[in-house]
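My questions will all concern the structure given below.
In this view, the complex is presented without one of its protein chains, the others remaining in place.
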Amino acid sequence: MKRDIVTNLFVIKFANVNGTGSASANTLFSRAVFRMGVPISPKNIFPSNIQGLPTWYEMRINENGFLGRRGGIEVAVGMNPQSMARDIAEVEKGGYFIYDSTKPLDKNLLRDDIDFIGIPFMEHCREKYPDERQRQLFRNVMYIGSVAALLNVEIDVIKQLIHEQFKGKASLVAPNVEALEMGYAVAREMYDCPIAYRVERRDKVGNQILMTGNRACGLGAVYGGATVASWYPITPSTSVIDSFARYCRQFRTDPETGVKNYAIVQAEDELAAIGMVIGAAWNGARAFTATSGPGISLMNEFLGLAYFAEVPAVVIDVQRVGPSTGMPTRTQQSDVLTCAFASHGDTKHVLLFPSTPKECFELTATAFDLAERLQTPVIVMSDLDLGMNDNLCAPLAWDDARTYDRGKVLTAEQLEAMQQRFGRYLDTDGDGIPYRTLPGTHPTKGSFFTRGTSKDEYAVYTEAGEKYVANMERLLKKWKTASTIVPKPAIRKPGKPCTVGVVYYGTSEAATLEALFHLNDLHGISLDSLGIKAFPFSTEIEGFIDEHDYVFVVEQNRDAQMRTLLINEFDFVPDKLVPVLHFDGSPITARFIRHVIRDWILQTTTTPRRRARR
Amino acid sequence: MKRDIVTNLFVIKFANVNGTGSASANTLFSRAVFRMGVPISPKNIFPSNIQGLPTWYEMRINENGFLGRRGGIEVAVGMNPQSMARDIAEVEKGGYFIYDSTKPLDKNLLRDDIDFIGIPFMEHCREKYPDERQRQLFRNVMYIGSVAALLNVEIDVIKQLIHEQFKGKASLVAPNVEALEMGYAVAREMYDCPIAYRVERRDKVGNQILMTGNRACGLGAVYGGATVASWYPITPSTSVIDSFARYCRQFRTDPETGVKNYAIVQAEDELAAIGMVIGAAWNGARAFTATSGPGISLMNEFLGLAYFAEVPAVVIDVQRVGPSTGMPTRTQQSDVLTCAFASHGDTKHVLLFPSTPKECFELTATAFDLAERLQTPVIVMSDLDLGMNDNLCAPLAWDDARTYDRGKVLTAEQLEAMQQRFGRYLDTDGDGIPYRTLPGTHPTKGSFFTRGTSKDEYAVYTEAGEKYVANMERLLKKWKTASTIVPKPAIRKPGKPCTVGVVYYGTSEAATLEALFHLNDLHGISLDSLGIKAFPFSTEIEGFIDEHDYVFVVEQNRDAQMRTLLINEFDFVPDKLVPVLHFDGSPITARFIRHVIRDWILQTTTTPRRRARR
Amino acid sequence: MSYAVPGFRHPNLPKNALGYTIQNYEGAVSTLCAGCGHDSISAAIMEACFELSIQPHRVAKLSGIGCSSKTPTYFLGNSHGFNAVHGRMPAVATGANMANRDLLYIGVSGDGDTASIGMGQFVHAVRRNVNMIYICENNGVYGLTKGQDSATTDIGSKSKKGEPNALEPIDLCAIALQLGATFVANTFSGDKQQLIPIIKAAISHRGFAFINVISPCVTFNNAPGSTKSYDYMRQYMASSNAVDYVPPAEEITTEYAEGTSEQVAMHDGSVIHLHKIDPESDIHSRRSALRRMKDYDAEGKVLTGILFIDEDSKEIHETMNTTQVPLRNLAEPQLCPGSAALEAINQLHR
Partner (left out) sequence: MSYAVPGFRHPNLPKNALGYTIQNYEGAVSTLCAGCGHDSISAAIMEACFELSIQPHRVAKLSGIGCSSKTPTYFLGNSHGFNAVHGRMPAVATGANMANRDLLYIGVSGDGDTASIGMGQFVHAVRRNVNMIYICENNGVYGLTKGQDSATTDIGSKSKKGEPNALEPIDLCAIALQLGATFVANTFSGDKQQLIPIIKAAISHRGFAFINVISPCVTFNNAPGSTKSYDYMRQYMASSNAVDYVPPAEEITTEYAEGTSEQVAMHDGSVIHLHKIDPESDIHSRRSALRRMKDYDAEGKVLTGILFIDEDSKEIHETMNTTQVPLRNLAEPQLCPGSAALEAINQLHR
């Protein structure tokens, strides 16, 4: 087949069986491309199962730095017979399908619009590796070698990575390198390498890093000064705590004595996890938990308590596909409403929306400042795509001059100096945020009783309606204050003035920005964009929507949950907010967003589809 | 003081100490007025405590049948020294304060714009009743006697009620009657009765009944065919189950053998309660639970499961003041959003809003039909005011021809006859509602696996995005179907066409309708009204709002929760919906609604305050 | 009505009284790890049901969330199943049982699903003596979430990541006995000979039958030293009695020497024979069960077998005195008091 050569602009997908160690091999490959200075975005698509089911590793290679999911596969590496039919079908016309030819390929699967590259990996490994498990592992390394040859990936870079990976365990280096070279050699023997899709060294990565959002959240908690973590395992949030634990072991543990400057408690369930966080925060520690949808549902009652009793708490919600158990290993942004209004009665919770690992790090650290400043739960809304996949982003940064904002906590001295009676829920500063005291501070001043029942300004139980109302209205004032101190949105405007805008949040960012680039590039449509970073919404968001005829709201859920919040908070005319919804559990693609927006605009000029009711 | 005589149009309030048996005495009084054919609406205002704190019994007497809370007290009966200052202050100018003059009244509390009527109840009782407890009880009956004399309530009616109350325990009748007569006599000796506020026999009650909403819900569950109830005690919902148990003992228990045609399980908590309901409903029984806000928060995860796995469930939420433990013995309508969107992921739940005991009965019975027809949770949104207070309403009615709608359940015969493979989640009828089968139906056909994970039409676990999306969209179609079969709203239009309307729901009905009457009467303002009975909203609601320039939305919560749902479901211009919010824990009053609406209209003609954003 | 009995694909396969072969008791293909203990338990359930000629559709399978809780999909494909939420199977099973007392309820859970998030519901299901079988597939680890410690993990055992587990494991059998469970057994997924008769006995038991099955997780907790590993159990498994299940109306053939055997007559007419290995064991004594567990433990052995039976206990429907007719089968005539009764009630509210 005659083809143009495509360099650093394609998608490769590896199809494997889970539990066979393929993940580390594939990561080896993606890291190599990354080390060659070429931007990548790998997505691990795995089943909710431990061993034996299909799993995929889809990696976009894009030297222009577009790293949202794109859709479409040019090169497929099919190592799993179970999914082979589907994997072959998925390859774009003119693409390649690389497979293990130890067993002959089912003729019915053949296509003549793509090239098939068969290499007998298993055959080679069977000879070399008597041990079953070893054979499986080295086969993985071997196909990486072959793919490197075919795509022109520098083998030395991979070798270097192998050395780094097995630092200390030298004995493991040699055999891995050997398997790698075997694959590399075999491929070059059998086919003339490289093929039409190629990787070439560039300098497009700069000082960027490749990290998962969960690792960054865990780090953010360490840097943010969290000392107490309580959690219950749940995919895809578990690695947030793994990361926190790992860096606490590194930075917060006395090497000699093993004495710890932190405490991690694996709770018996999520009710207990959030309960411990609230208890610790009430007692003055920065505390957090990480969970996913089902955990959020179980935390509802406690979140209402923390809102009403005004106790700080940080929750990291790594969202997955709901409702219920849903698809535990797929991604979605569908906990927005539940988190915003968690628990019965009139409640509203502060939410933060990171889009990159860097923002996971920063917003997690910031969450502790906000939670203590506002004395309320703060929920960091990550998701599986951001949390569990390696994402390329600017390096994490920390200003050593930065100190923690511990909020309005009275010291023993302040209490001693205090003339008037301490009122836990008095709005002394007029910002709706009262002063609190910590247990054990002063022998005779500042003690109070924290409760989920209604109380007066002095924390004394009351059933007086006017006291209750005053308190609830102060909470609204605090909410207003919150909107002024939460992170501002990211607003981007192409030179020329635009009448239409796009609003997005979290992991829809990369795909949205790419879509906007191409809308301009291909269709001459240019739009302003705003990335929401926090709820309650700051006035910038209101202003942005006001100044446009209408705005698209890009979300990864079925019910346009963020759109509901926007309309509800600002009383916008609903027609101004046009939903762009993707919710099949895969990360949203630039293509999808581009098509929806293009079709909409071409079809409607600027009059929205649904008529506003008068 | 010179006064006009006011007959059957005033509010009397009894102030007592809780745990002293005053409740039954006060009820005796209200029933007597009711028996005299005069409409009443008593409100029990009690503390979250068992003994020793202030409690009030406020009763509106209104022969015109206006029975919402009115506000303002003409006659106060102050039997509690703790609250006396406040109780005296509350009396409207020209009113009366009746108290126990055994101890002299604190001079500082005296007012000259009201009359004080002191009667030495305790003194009389001390002589008559040596036993402490008895003394307390008969003192209650005694003051009822005096109040009867003062307000011209027929003592024979009260005697009759005493006979009925102690049917069987004759020995108790005499002393009670005696105490009653003593009070009656003493009052007439000391004062010339009746005073200016009087009760006179009328025929304004007709065949109406006086019942609590909780009792009616329990009865509705019996008539609706519920066989399994699982619950966890919580104020103010507990008496729903008490009622269900009571009538099951009466109607569903074999008098000889005691064999029961029902099962009531007191669960260990609300998670277990809803879990049992779901298990029982999955297995073909009509099952329900009753709870309040905190319970709803704990049921979140299970509600999401029932939504997604499509299992029927009936929940009765007797709302109280939130957030958190809030004010457990005060009323509010603040669980609307939590219930509508309960649980993580994209979920929506069917809600029903009764306004009277009659509707509690009917909507509870209907909830079982809807839950089985729609295969989803249905939540009956009552509240403390409706659930725990005696409410006057039309008699409960049941059509003996009515049969239960058990929904789409396949029988063994149908399965046997079935040619194609049974698909639990196939949209066979195009209404989004699939067919289900019950365990144990057919040896080889119709079995399937119920799960909270995503599945295909045949209930087989799948992680295929397109299958997931198809299922989620079918659920939206089912939601649409639901909006066509849920109870229709109550629409009222005064003769002339109105440009402005009022929307209300639940216990805001009586006060709203009274407010509309007076708006017309006093200010010549006439408005159409619509009472929401169910969510999802039927098209009538959309139409009603469409055909008015704007509508007021009356709610008993802080955040205008129903307004949020209306805007969200129909994309109305938010400015069209003007919130009227009362949330101090007391039932909303006609006065309050009237004033808000009047001020708004006079100030704004028909242009809403907040400008719509363009 | 009558139904054609299917599944005659292999006429040579043995059939049970219903004319069913073992195939009629199979489920979907397991997606668990090769060698996972849970699969053996599924197999044992199928065999027990096959041999007892149980109508598959008269069984309801319930579970929580976990690898263990996935298994109901892998056995009795003709039974309805309910994969509930994590740790809440007991409530769903209790509700299901309330609706229809005539089915056989098999609940499957894991140690995380039971001893952590599910502890409260487990305790109360035991206390209510719900008529069901509760199998805890105990591998001392969270399998499905990839290897965290559970509340039954050995003290000192090192999970993939992180510190060694510092807490004492919870002994579910001891807790069940303490709470008054009416049937308690401890066994091992690797020992069919013991597992199958125990499941049969549990099926015959009227009331809550708890079976704790040590079921190794080959991927995360089968390391040498793990008391939940194949090696460990093979080496240290001990039993104070061998269980022999004699179905209803079947001849008791074997002879037992005096004192060496204990017989328990179940209410469905079956008889459970316990060949005493430990002569002073008393199947009807909680105390003796708890004592023996501790004694064996002291010797570094794991006591298995049926530890305790109270065959005369009242299950929840008996305590509540509910009708014999499944509640779900009652209809308007039995359920709805009708308009006349309602008018009488109205009258009492005037």
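In order of appearance the chains are A, B and C, and numbering begins at 1 in each one.
FYI, a residue touches a chain if its C-beta (ideal position, glycine included) is under 8 Å from a C-beta of that chain, and two chains touch if they have at least 3 such contacts.
Bear in mind the structure is a predicted one, so any value in this text is a computation, not a measurement.
From the options A:23, A:105, A:418 or A:438, the residue with contact to the unseen chain in the full assembly is A:438. Within the full complex, the residue among A:219, A:321 or A:545 touching the omitted chain is A:219.
The residue from B:109, B:190 or B:245 that touches the chain not shown here is B:245.
Of the options B:325, B:343, B:453 or B:471, the residue whose C-beta touches the omitted chain is B:325.
When the missing chain is restored to the complex, the residue among C:81, C:95 or C:120 that touches it is C:120. Within the complete assembly, residues 116-120, 123-124, 127-128, 151, 166-168, 170-171, 174-175, 178-180, 287, 290-291, 294, 319-320 of subunit C touch the chain that is not shown.
Interface residues of subunit A facing the missing partner chain: 34-35, 205, 207-211, 219, 222-223, 225, 227-228, 230, 247, 250-252, 257-263, 265, 267-269, 271-285, 287, 301-302, 305, 395-400, 403-404, 412-413, 416, 437-444, 447-453, 460-461.
Listed for subunit B, the residues touching the missing chain in the whole complex are 19, 48-53, 232-235, 238, 242, 245-246, 266, 268-269, 294, 324-325.
FYI, only the chains that are shown with their structure count from here on.
Separating the centre of subunit A from that of subunit B, both taken as means of CA atoms, is a distance of 44 Å. The mean-CA centres of subunit A and subunit C are about 40 angstrom from one another, to the nearest whole unit.
Contact of a single residue of subunit C with at least two other chains is seen at positions 65, 85. Multi-chain contact residues of subunit A, defined as those touching 2 or more other chains: 48, 294, 324-325.
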